[in-house]
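Not every chain of the complex is shown here; the ones you see sit where they belong.
Order as written gives the chain letters A, B and C; numbering starts at 1 within each chain.
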Amino acid sequence: MYSIMWSEHCSYKSSKVHLRQFGEKQPPSDRMLAGIGENAGVIKINDELAVTFKVESHNHPSFVEPYQGAATGVGGIVRDILAMGARPVAVMDPLRFGAADHEDTARVLPGVVAGIGGYGNCLGLPNVGGEVVFDPTYQGNPLVNALCVGVLPVDRLQKKDAAGPGNIVVLMGAKTGRDGIGGVSVLASATFDDGSHARRPSVQVGDPFTEKLLIEACLELYDADLVVGIQDLGGAGLTCALTETAAAAGTGMRVWLERVPLREPSMEPHEILASESQERMLLIVKPEQLDAVLGVAEKWGVLATAIGEVTPSEVSGLPGRLRITWRDHLVVDVPPASLADDGPVYARPMREPADLILLQADRAETLPRPATPDDLKATLLRMVGSPNLCDKSWVTEQYDRYVLGNTVLAQPEDAGVIRVDENSGLGVALSVDGNGRFARLDPYNGAKLALAESYRNVAVTGAKPVAVTNCLNFGSPEDPAVMWQFAEAVRGLADGCLELGIPVTGGNVSFYNQTGAAAIHPTPVVGVLGVIDNVADRVPIGFAKPPTGDGDLIFLLGE
Amino acid sequence: MSARVGVVTFPGSLDDGDAARAVRVSGGEAVRLWHGDRDLHGVDAVVLPGGFSYGDYLRTGAIARFAPVMESIVDGARAGLPVLGICNGFQILCEAHLLPGALTRNSHLHFRNRDQWLRVHASNTAWTNSFETDQEILVPLKSGEGRYVADQATLDELAANGRIVATYLRGNPNGSERDIAGVTNEAGNVVGLMPHPEHAIEALTGPSLDGLGFFTSILKHLAGASA
Amino acid sequence: MARVVVDVMLKPEILDPQGQAVANALPRLGISDVSSVRIGRRIEIEFTGAADPERVREIADKLLANPVIEDFTIQEVAEEAVPAGEPS
């Protein structure tokens, strides 16, 4: 349990010391209801309504099994949003692949796109934007990031605390199977090599239908005020959910592991605790409301099982413990905070990459520029022919953009805009951007540029940018050069947010995107959320069509 | 009193809220129906909405067909109750044998979401009487299994008797036989449509307002029937 | 405890784009002597007791296959014969 919980993926042990800046440099905001440390940041958009959003990576699993890796990436981020008390209302997918003509891209890209579509479409979540970038740097490490945004009434915000000794711990959703055992520690916390074939069992299969039922059941429970605390099961499965909920409340917990519904009866206790089977949530409910909770679950056809209870935070002067038994044998007896909060914190060595000076010597100003009309034509044709600038509809046509009936702008617009309130027209705009090549040249400014691009994309729709989420995709933190890139990017993003006056509300770090000694370009992906008072006022890209657009004047703003 | 149009929610239905909104925007009263409830609550017509009922895991619509509410809908439809199946609803109507043929995997094997031009051929059904015959309309299509198939005799019969409700224009998006986007039963009360008219009812969120015609049609049809 | 396998295949006259896609991909693997590929579903059902052939046929006809586009066959198998079933 410790090896899983203290893995890079769960404990953020290499990144923690840097990520602190997001809090320290945070501009004051009276909109933020939940921030870093929660499943996702929550932002008030008026007195009654709030929005929660977050972007997360599923890079390694998507390389091993593109369809399921990408699909379960969507499923995971959706549960994060759900856990905050929100109804998920849209998704976005920033993607990066190797060279467009490489055979691995031909295997990975169609599978990833089909997986994102397959899961998101089946959940009924419109896809309102994303990115498709090709660069040889991602050859062995494609980046599959997924963003989800959800809406909640301000007073429906949920906590993950396992509060109230005597309350019941309920596991809801899919049965627990052997899939994904050790997924986080194995897949996401090490570089890829030929040994990865032996890691096949850690592949998980998504079941979007079960997730859809889980969403509806959770929302009905929230609205009936039947939930004390809730946490999604993601990386590190039950181990993570049990310890985090107990640690958050400072309570102890008693769990009877044999009560967990299993797909395979032969599973061992450690497998049950480590399984990353998808589509599960952990609920803390009051004993007198247990029947009502089970009733709602039954109505939606999802399994719900009482597996334990919350115990006092202190027993005879000693802090509460997480005690787990398996058929009357004590298999776990630990202080929950030791797993969830007391993980190691590394200040890893950092060193500017040796080749950076050489790279930076090639200044843009000194590069040859097209001097003749023929040169210009050739440059233009090369750009038009570049996979990075091509039409993305082969991808975006595989995504449902209409479901829920509130999509005001989506592909090919600069930002997605969705209506949140049908009566007032209140809505939000969202964009995700990143540029690994900029960040490779200068991670500090590269991160700022990603932020600025995303911010502009939101602003041009007519929305006011209010919050930031991010997914930091980097190589191995054990490489001082990568660690330096990471530190610089975080510093850049935190400074940029301070200058623009919007807070980082959450995000995700993906390390070990590395093949052998070669790391990917540092790739901070930044998502910005904006609020628009009336979506009818949104400004689409493109000129207004005649006759209304006739005679419009064209201005160029900026330098 | 405005007409009461039921919208069924199966586990995995996704466009049920949108179908209800379309009914309301058109001036009808939307009544939500639950898959497990046989009672149709006295509705005058029923919409089976889009989505992935029961995950659509075995075959689209195959499991939804056995939902308790479907027993009442099948009985009602045989007795003249107007029923519109959109996308997954169309698939369910075929599986329930209220409409002929079947919907299979798109010939290119991908889910496809695009704004699709259609030609409305049958403007005499309960759900299409607001359209002119041969009217061209623009409505979103979004499906992975939208390729309509039936044997040649059935296709000939549908064509001969004006039962092809709509066909795809300017390119067949999924390989459907004879470009079929929607069909009706002999009596014209049951219509299945692969594209999504409920997503073309507001300038802000859809490519056109053409989808409204299906919902105003049913209100007109019901008003005519009760007059 | 009985195990039954129901194989469901598209009727021959119905286009099978998945099978075609596989057939089209084969030459790239250096395979040029395949004349047709058809893809269907294999459904393995495990009964708690004996399997009543009549009821299996009914399940197949009503639920597992759509007779408009598909044919099916049923066979009861010895447990060893099932390649990748769930261990029981």
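Criterion: a residue touches a chain if its C-beta (ideal position, glycine included) is under 8 Å from a C-beta of that chain, and two chains touch if they have at least 3 such contacts.
Quantities reported herein were computed from a predicted structural model and do not represent experimental measurements.
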Problem set entry | Full-file chain stoichiometry, since only one instance of each kind is pictured | A x1, B x1, C x2
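The rule we apply is simple: only the chains that are shown with their structure count from here on.
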Problem set entry | Geometric centre distance via CA averages, subunit C-subunit B, whole Å | 30
Exercise. When the centre of a chain is set as the mean of its C-alpha atoms, what distance in Å lies between subunit A and subunit B?
Worked result: 36
For this session: Over in the complex, which subunit A residues touch subunit B? Could you list them?
Result: 114, 117-118, 121-124, 207-210, 212-213, 300-301, 396-408, 419, 535-536
Seminar exercise, completed: In their shared complex, subunit A is touched by residues of subunit B numbered 11-12, 14-15, 17-18, 21, 50-52, 54-57, 110-114, 140, 142, 144, 196, 198-199, 202, 204-206
Problem set entry | Residues of subunit B defined as touching subunit C within the complex | 58-59, 62-63, 66, 94-95, 100-102, 104-109, 147, 149-151, 175
